[in-house]
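Structure in structure tokens, see below.
Only a single protein chain was left out; the remaining protein chains are all shown in position.
Let's look at chain A:
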Amino acid sequence: MSVETERSSTESSAASGLDFEDTALTLRLPGSSSSDTDRKRASTSDPSCRSPSAAASDSPPSPKYAARVVGWPPVRSYRKNALATAAASKFVKVAVDGAPYLRKVDLTAYAGYTSSTSYDQLLAALQDKFFSHLTFRKLGNQEMKLVDTVSGTEYVPTYEDKDGDWMLVGDVPWRMFVETCQRLRLMKSSEAVNLAPRAAR
């Protein structure tokens, strides 16, 4: 949406809240820029002037399409409904050592990516949402830590699984983690000595 308003040339459309581009009848998708359309139409005539920004990247593209294009991707409603009820939200408590109260986070909000991306997203969300003074640091051998930049304290993310054991976050595939995780705890590194780091096992 923001791309549209930047390109909008009429102030009145901004004032009315109606984006001119949005109401224009064109054959391109809502959310795509006109340069995409030109690229599509020019493809047979001059492939050399394709815009480099159209190159496919590895990062997931915006979710605009799914929300705005009816019937896309072409999947039966029956299937969508069946999978939606399977993936109901899962809110778990998050505790941080030393913080006066707990928070909750929905683990199902990070689905749809590779495991490592989902974990990154979860920790980034914890960092953004609750503890703005922490930074998220990922060490070379896949260990994840959060660091309080003010006091220098390191926190290790851990979770309690269905058997009641406290586990290091990040070892198992994302979906298994979501299924087995009962609660999260950001444990001070100094207390976490007994949780063997992944490399040491």
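Basically, a contact is a pair of C-beta atoms (placed from the backbone, for glycine too) under 8 Å apart; a residue touches a chain by one contact, two chains touch by 3 or more; residues count from 1.
To be clear about the criterion, contacts and distances are computed from a predicted model.
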UniProt protein name for the omitted subunit, picking from "WDR73 protein", "F-box domain-containing protein", "Multifunctional methyltransferase subunit TRM112-like protein" or "Probable ribosome biogenesis protein RLP24"?
"F-box domain-containing protein"
With the missing chain put back, one of A:L83, A:A99 or A:A124 would touch it. Which one?
A:L83
Touching the unshown chain, chain A contributes residues 23-27, 29, 32, 36, 40-41, 43-44, 47, 50, 54-56, 60-63, 65-67, 69-80, 82-83, 86-87, 111-115, 173-176, 179
